[in-house]
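Complex shown without one protein chain; remaining protein chains in place.
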Amino acid sequence: MTEGVRFTGIPSAEELRGASGIPSQERMKKGPVAVIECVQEIPCNPCENACPFGAIKIGDPITNLPVLDGEKCTGCGTCVAMCPGQAIFLVNEAYSETETEISFPFEYLPQPETGDVVDAVNRAGEVVCKGTVTKVKMPPSYKNTCVVTIAVPKQYAGEVRSMKRLVLAESLPAPEKRSTASQLVCRCEELTREDIERAIDEGATTIDGIKRRTRAGMGLCQGKTCERLVARILSEKTGRPLADFLPATKRAPVRPVQMSIVADNCEEN
Amino acid sequence: MEELRVPHHPVLGDAPEKRQVTIYYQGQPVPAKEGEPIAAALLAAGIRAFRKTVHRHEPRGVFCSIGRCTDCMMIVNGLPNVRTCVTPVEDGMRLEPQDGFGHRELTGGEEE
Partner (left out) sequence: MKRFRTEVAVIGAGPAGLCAALEAHKLGARVTLIDENALPGGQLFKQIHKFFGSKEHLAGVRGYEIGRQLLKDLERSAADVMLNSVAYGVFAPNTVGVVQRGEHYAIEAKKIILAAGAKENYMSFPGSTLPGVMGAGAAQTMINVNRVLPGKRIVMLGSGNVGLIVAYQLMQAGASVEALVEAAPNIGGYGVHAGKIRRAGVPILTSHTIQEVYGDGCVEGVMISQLDQNWKPIPGTERAIAADTVCLAVGLNPMTELAWMAGCAFTFLPGLGGHVPMHDANMRTTVPDIYVAGDITGVEEASSAMEEGKLAGIAAAASLGYLDDAGAELRKNEVRARLDSLRTGLFGEKRQTAKQEQMRRMEEFCQRKDRV
């Protein structure tokens, strides 16, 4: 139940097997080809328009999963840059006897250079092997997405889908906790959940009622931050649905404005 | 201190050139880029606590960044309750962290 893209962000082997964007094994052997790892029905079809050879079909509705025609695909890689979900890769099994080329979008700095040896990572970001950068492409038609190609040992070709960023902030050990900060529901008036609950115990049954008793929502943000939390506490404590709790009465000004500007100017009227 | 400005970006490219100005946080000069919000300049300088609250005197900083929550208020050129996330820097601007409601300087304020 915890496998698959919905749970991990990584398509499971089964999801990939059934995907209509994955080329056949025979086609893979012939040379560079798009591998579309798009397994969720989302409203999106730029890949269809991006392909200059009509190899990707989505049709109507645009939530259809892309279908790849491996014979039409030339492995040009345009779709790799144009997929907003970055779910398309290029795999070139014909690269050499021992290595396969993998191309993927890489929108981080610094960009690698051809010839660099980098850490090749799998779909979970784990380093699986070294890869040699064979191409770094970013023509204007890619719209600011850099596509990097690396060559990796053949046995890792099915796993490698990106490379590790070249510069990373170092992870630190967690510091010790020295103090406990407040837990505030209303940030402006500095009220806790207990303050809200007490108001309900005292008879408040609406957001306005709580506002009058506690000032929750009366601060400078005018309830923009706490109102929904107050509604939820009310709903939990009274057992009534959230729909019952209307926001506090809205009055001008709905944004902080300097009252002197509004006041001074009203006299003319 | 770690570099917090983002001069280069893989998608957005290099940050547009902007004139450097100086603002003063508790009297100390802080470099800022013309036109950027006060809050951005302070965060870039590693300053994160902008004020102390009225009742609990707890620190607050940037929270919503679009002028909704008012957590990032400071005393700016003598005027309290200024939302620093939506107020652009000006050369020579004086910033004081606001403690509680803050107070308005009777002289030297920007207004009138």
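In order of appearance the chains are A and B, and numbering begins at 1 in each one.
In the analysis below, a contact is a pair of C-beta atoms (placed from the backbone, for glycine too) under 8 Å apart; a residue touches a chain by one contact, two chains touch by 3 or more.
Predicted model only: the values in this text are computed from it and were never measured.
J.: Among A:57, A:123, A:154 or A:213, which one touches the chain that has been omitted from the display?
T.: A:123
J.: Suppose we count only contacts with the excluded chain; which residues of chain B make the list?
T.: Interface with the chain not displayed, on the chain B side: 2, 4-7, 9-12, 15, 36-37, 40-41, 43-44, 48-50, 53, 58-68, 71, 85-86, 88.
J.: Go through chain A and note every residue touching the omitted chain.
T.: 2, 5-11, 37-46, 49-50, 61-63, 82-87, 104, 107-109, 121-126, 143-145, 161-162, 164-165, 167-169, 171-175, 177-185, 187, 193, 222, 224-226, 228-229, 242-243, 246-247, 249-255, 257-258, 261-262, 264-266, 268-269
Please note the rule applied: only the chains that are shown with their structure count from here on.
J.: Using mean CA coordinates as chain centres, what's the chain A-chain B distance in Å?
T.: Chain A and chain B have C-alpha centres separated by 29 Å.
J.: Which stretch or stretches of chain A touch chain B in the complex?
T.: For chain A paired with chain B, touching residues are 107-109, 111, 144-146, 169, 181-182, 187-190, 219-221, 224-225, 255-256, 258, 260.
J.: Residue numbers of chain B touching chain A in their complex, please.
T.: Those residues of chain B that touch chain A are 2, 8-13, 53-56, 58, 60, 63-64, 67-71, 73, 81, 83, 111.
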